[in-house]
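Below you'll find the structure I mean.
What you see is the complex with one protein chain gone and the rest in place.
Chain naming follows the written order as A, B and C, and within any one chain the residues start at number 1.
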Amino acid sequence: MAKKKIAVLTGGGDAPGLNAVIYTLTKTCILKYGYELIGYKMGYRGLYLNDFMPLTLESVTGILHKGGSILFSSNKDNLFDYKVIENGVAVRKDVSSVAVENLKKEGVDALVVLGGDGTLTSARDFSRLGINVIGVPKTIDNDLMATDRTFGFDTAVNIVTEALGRLHTTAESHHRVIVVEVMGRNAGWIALYGGLAGSADIILLPEIPYTLDNVVQKIKERDSRGKLFTIIVVSEGAREVGGQQTVNKIVEDSPDPVRLGGIAHKISYELEQRIGEEHEIRPVVLGHTQRGGETSPYDRILSARYGSYAAHLIHEEKFGNMVRIKGGEIGYVPLEEVIGSQKLVDPEGEIVNVCRDLGVSFGDRPVTRKK
Amino acid sequence: MAKKKIAVLTGGGDAPGLNAVIYTLTKTCILKYGYELIGYKMGYRGLYLNDFMPLTLESVTGILHKGGSILFSSNKDNLFDYKVIENGVAVRKDVSSVAVENLKKEGVDALVVLGGDGTLTSARDFSRLGINVIGVPKTIDNDLMATDRTFGFDTAVNIVTEALGRLHTTAESHHRVIVVEVMGRNAGWIALYGGLAGSADIILLPEIPYTLDNVVQKIKERDSRGKLFTIIVVSEGAREVGGQQTVNKIVEDSPDPVRLGGIAHKISYELEQRIGEEHEIRPVVLGHTQRGGETSPYDRILSARYGSYAAHLIHEEKFGNMVRIKGGEIGYVPLEEVIGSQKLVDPEGEIVNVCRDLGVSFGDRPVTRKK
Amino acid sequence: MAKKKIAVLTGGGDAPGLNAVIYTLTKTCILKYGYELIGYKMGYRGLYLNDFMPLTLESVTGILHKGGSILFSSNKDNLFDYKVIENGVAVRKDVSSVAVENLKKEGVDALVVLGGDGTLTSARDFSRLGINVIGVPKTIDNDLMATDRTFGFDTAVNIVTEALGRLHTTAESHHRVIVVEVMGRNAGWIALYGGLAGSADIILLPEIPYTLDNVVQKIKERDSRGKLFTIIVVSEGAREVGGQQTVNKIVEDSPDPVRLGGIAHKISYELEQRIGEEHEIRPVVLGHTQRGGETSPYDRILSARYGSYAAHLIHEEKFGNMVRIKGGEIGYVPLEEVIGSQKLVDPEGEIVNVCRDLGVSFGDRPVTRKK
Partner (left out) sequence: MAKKKIAVLTGGGDAPGLNAVIYTLTKTCILKYGYELIGYKMGYRGLYLNDFMPLTLESVTGILHKGGSILFSSNKDNLFDYKVIENGVAVRKDVSSVAVENLKKEGVDALVVLGGDGTLTSARDFSRLGINVIGVPKTIDNDLMATDRTFGFDTAVNIVTEALGRLHTTAESHHRVIVVEVMGRNAGWIALYGGLAGSADIILLPEIPYTLDNVVQKIKERDSRGKLFTIIVVSEGAREVGGQQTVNKIVEDSPDPVRLGGIAHKISYELEQRIGEEHEIRPVVLGHTQRGGETSPYDRILSARYGSYAAHLIHEEKFGNMVRIKGGEIGYVPLEEVIGSQKLVDPEGEIVNVCRDLGVSFGDRPVTRKK
């Protein structure tokens, strides 16, 4: 009997832990089940172009701890609505049948898809077309409703926390206000957890619109207590009450004015106008450092559990499902149920309230502090 | 009306996160509830000697991220069976009434006790004596049955993982076998999680007795595949099939021979006899570096949730309980139910099997590897 | 006989190592020489306001490794040209005599000044006024001609290098171009050393004006070899051939347009226009994370040597000098000789050529690569 053949692909933005999933999935499939594996390169694009590499014990040696993805990835490649050039013109069309054909041609028995909401939506759609699909959730923002934790989030929080720790010593010495922009377009989990762990004074999230007045009032309240510096953490997607997000506006198409900076630069500029006399205001943009480097041990173990469990699901032929963690237990959930439900920060949730009780401002109300 | 007065103490070995609990408990009690706080020094000893310090917003400034405990701690001080000197002779007696008296004298309304199984047993006993007690679980070994996670564990796993990462490059270059001793006298969670995250080849735990033959066989199996180095992680409490633990035997009282080393040195010596010709064998003892330094962001957030919730429990007068995390949800459980049940590694549990499927040996059986 | 009294102050921007100098200076002065110490707060401003604190063994406990300065600092406070309010109007005048008076009043025998070029210029001027001054060089940019190394530089290079390491994994996975802005307004040492250690592909320095064409050409040359990502490190003070620095232009006063971003956002925008179709372009602004956190061991030892040696110079009454390292040897140089000579990166120097030989582009010429 021929060996079973498993294909793997990673879609969307990268998150530390992708390689750890590939590592455990590959080793478990080969050593425990005797399967053969291939990895499509650059996400669904590789599936469309039939561009793949064999995944062997050798090819996954030493990747457990590494950020990125050895299979690379690409954003926004939806084969059900794919940009192709026809007669010199770019048109969008459904090329999913090419992918299905490629899988058949290579004799692929099951396809493991690592990705976020968009990537998993396609995974569900391929499942509906009869492909044996296993999904593995990936979002550095930890904003998937169907699972308690996604890998990459712990690593990102570590990097944000470390940066805030470094800023404390320098901010303190110079009576500075430092505005730190972190990832999170719609969900503010990274800013919230990083801000709590890193002792931020003000945390601005997409889910809790702020006013500049409240931000300034908090800084002044700190001044009045002799705390002459302030650390502000801001999600890239944070916005003012009644305002719009500045994310994705880094480059506006209008020829001039050109607004180059993101939210950290915007807030720094506005604070400069208001309190620039008393404080030195400085932006920090952590950007892609948050996605990179070594995967944290927590994320490695979470990913290893996902990768291992995905192999078992293949063996048990439980296709059309996504692996997930709920209440600490590894398990699975139908792909049909996981799409489109984003887990946002609850403005009155437990962690937000832990922060509020510590005196952290979310910019949505004035600080009233006893003592 | 007088302010409520809350007392806090930390007992047993230290774990990163103690200060984060003290920080959030203190700030939440003062800022949200307007309580007054004191901290007894050196655990129950301070309660007996009535040795305490005020806990204020100032005294907890900047401690959120720090390992250790600003209240210090002491091992093995059980006031219900306490060593005192009477007439020049050391005797053991129940001095709990002195503690109760001190709490009354100071007007303490509630006592928050941070500790492991031993410390919490006394907490329960004080609760039985009518003291308003709230427990907070603390064990770096993550071996309390009543809660999913204890703070300090993530930090310790990080440090072990980092050490294993460093050892890989050097072991590889020189065909070395390196034996890394980590914490864990009865429960091997740190070795298991650290070993998985750090890609150890062999993991030896208290719960899974090993044989040296199996260890040697795994090393040779690696040699045969051209993997000329091996990383072994061993809990300090690991033991051979039919053997005894060497932990706490570091210093034997017999005048000579003196067996100075722990399990890492013992195994290194034994491997030297067996495969010293082909391999350089080297012990590493991480010791108390695993308890120290900065608390990991994960542990800071866990601790912050504990500290905050303990304050709420006091406010709601839900005494006689311990805070805990179950399935990701913060909550509480009666102290009466938490004592004496240790959570050990299941030799057939999920994480152990994730490791086995990756080819990791636990020394309990020979490796049979396809391919 | 009265104890000698030594005063210390830290001026200008902070650099990791200031506290280590204060630590060793204080301990050596007290334990070895039996002096008494005070620290003026907020640099020269404290000297003017006679605002100081005692420096004791207790007050320096545990500060050796910490960034920032326990004495705080302030930029641009020149007492020889100081902004004061007279009759409601801000005027600039020489208030150095007030400082001299304060030193006399407190019975200060010697003044130790930690600072960069501006701060040391004032130190020299106070020396000319007859004050017993010892200077300690401080510039995170390592751009003082009179000493081989200044503390803070190694720490900053470490932080830049770590960030670049993290960016490599993520850049690689997604065919990204990432533009990392680091400190360095006039001198590009941090970008140069960090860029070399962190394997940057392009390094843009104030000393070597670049053209965007050369930057784009290097990215395309990498593309042509299948290296589909590029890491660019850019000093905040880098500038195009014939162009101006954008540093300090973060906020232009013209009401609109407002150019919020710095050089990283500017270059990202311009690359977006040129190669935005093929590459995802992302800015990172490390900002004050480079100044903060823990001082590196290298910088701690350098600072300890400075602090210790400054104490010896006081004992030997060798005033009017600055401590320095030359050729690995600790020594001193007259303050009169150290002012105003900045050590810039030599565009044809050894380290630049090490980089060029590795294929790094400085944006000043097209890449011509054999092979």
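Throughout what follows, a contact is a pair of C-beta atoms (placed from the backbone, for glycine too) under 8 Å apart; a residue touches a chain by one contact, two chains touch by 3 or more.
Computed from a predicted model, the values in this text were never measured in an experiment.
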Which chains here touch the chain that is missing from view? B, C
Among B:118, B:209 or B:261, the residue in touch with the chain that has been omitted: B:261
Consider the whole complex, including the chain that is not shown, and state which of B:47, B:159 or B:335 touches that chain. B:159
Looking at the full complex, which residue from B:67, B:237 or B:297 touches the chain that isn't shown here? B:67
Touching residues on chain C - with respect to the absent chain: 24, 27-28, 30-32, 34, 57, 62, 64-65, 148, 154, 157-158, 161, 165, 193-194, 196-199, 294, 296-298, 300-301, 304-305, 308, 311, 326-328, 330, 350-351, 353-354, 357-359, 369-371
Which parts of chain B face the unshown chain closely enough to count as touching? 13-14, 16, 18, 66-69, 72-75, 159, 162-163, 165-176, 178, 250-251, 256-262, 264-266, 268-269, 272, 280, 282-289, 291-293
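Methods note: only the chains that are shown with their structure count from here on.
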Where chain A and chain C overlap in contact partners, by chain label: none
Residue numbers at the chain A-chain B interface: does the shared fraction exceed half, giving same, or fall under half, giving different? same
Which chain has its Cα centroid closest to the overall Cα centroid? A
Here the gap between chain A and chain C, centre to centre from mean Cα coordinates and rounded to Å, is 34
With chain centres defined as C-alpha means, what is the inter-centre distance between chain B and chain C in Å? 42
Report, in whole Å, the distance between the mean C-alpha point of chain A and the mean C-alpha point of chain B. 32
Multi-chain contacts in chain C, i.e. residues touching at least two other chains, fall at none
